[in-house]
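Working notes, structure below.
Removed from the display is one protein chain of the complex; every other protein chain stays in position.
So that you can tell them apart, the chains are marked A and B in the order they are listed, and the count of residues begins at 1 in each.
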Amino acid sequence: MSEARFKPGERVKVLKAYPPGHIRTPHYIRGCVGEVERICGAFPNPEELAQMRDGLPPQPLYRVRFLQKNIWPDYAGSPSDVLEVEIYQHWLEPA
Amino acid sequence: MSDSQDKEQGKYRPLSYFQLMEISLRELLVEKGILTNAQVDAEVENMRSRTPERGARVVARAWVDPGFKTRLLQSGTKACEELGLDLPGLKLIAVENTPQVHNAIVCTLCSCYPRMLLGIPPDWYKSRNYRSRMVREPRAVLREFGLSIPPDVEVRVHDSTADMRYMVLPMRPAGTDGWSEGRLAALVSRDSMIGVAVPKGPND
Partner (left out) sequence: MIGRRHHDMGGQPGAKVEPLEHDYADWERRIDAMAVLLWGQKGTRKLFSVDEHRNAIESLPPAAYDSMAYYEKWIVALSQCMVQRGVVTGEELARKMQDVLFMRQHHDMGGRPAGKVEPTEHDYEEWERRVDALSVLLGSRKILTVDERRRAIESLPPDAYDAMSYYERWTAALAQTLIQRGVITVEELARKMNERS
């Protein structure tokens, strides 16, 4: 598998990229900054699997924690409310 | 197959385009020796047997056995397998509700759900309105389900975007000391394991 670049607790930023094809990084989270909550393991890349390729080597998958108020400018809930999203390593860069 | 049952019950409807497509795909796969009808029937029954009661058993066990709960939060699938549940391919993360944190699950991109544990998800979980709004205004959506979370409790939404699947481990209702696992499990609804509800209380 590709080596895991990030550790739990590390601040990461989601890439602001908009490629075509099957993507598992939701639109709303691109460009946002969060913190790695855990490494889930490494899995074949779904973007490649969707194109009938084998998606190897497996890519590290992280759960990243974001404060809702850092995602939505008009977030109406509590300032401590959180959103956790699974994001593949190639969509993350150090924040 | 049960299409003829509709005629016997007097509710005959012509096949829709997509029902026609399902039958046709299946027959082609059978003709080509890739699947048999018996296999499809068996799989349908298999899925029918996966119901929220399986998840409720896991929750009840976690409520009475602190060691199990720790293992469940650490390694969801392995812990469930201790109860004899078969969960092929499931990578489960159990997230715990506490007095400080209320969890809820959504899949904004499609409909990911711990099917191997809980069965097929309800329509509303896969609806445009839930998938769109649950990440953005979770408290408002929860209120529509009749659940009001106080402002000092963190609402934590999990968007299951990739390979993991989630269940909420709700808080054990007060007034249930000494209850058997079976009795506790009956309090746990599917919706409380998605996070849009909380378990029934002893007097509900």
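Keep in mind that, in the parts below, a contact is a pair of C-beta atoms (placed from the backbone, for glycine too) under 8 Å apart; a residue touches a chain by one contact, two chains touch by 3 or more.
Quick caveat, the model's predicted, so the values are computed rather than measured.
Of the candidate positions B:Leu92, B:Val135, B:Leu169 or B:Val188, contact with the hidden chain is made by B:Val135.
The set of chain A residues touching the chain not shown comprises 18, 20-23, 26-30, 46, 49-52, 55, 71-72. With the whole complex as reference, residues 1-3, 15-16, 18-29, 32, 34-35, 39-41, 43-44, 46-48, 88, 106, 108-111, 120, 122-124, 126-133, 135-136, 141, 144-145, 159 of chain B touch the missing chain.
Everything below uses one rule, namely that only the chains that are shown with their structure count from here on.
Rounded to whole angstrom, the centroid-to-centroid distance between chain A and chain B, based on C-alpha atoms, equals 24 Å. By the touch rule above, chain B contacts chain A in their complex via residues 91, 93, 108-109, 135-140, 151-164. Chain A meets chain B in the complex at residues 24-26, 28, 40-41, 43, 46, 61, 63, 68, 72, 75-78, 80-88.
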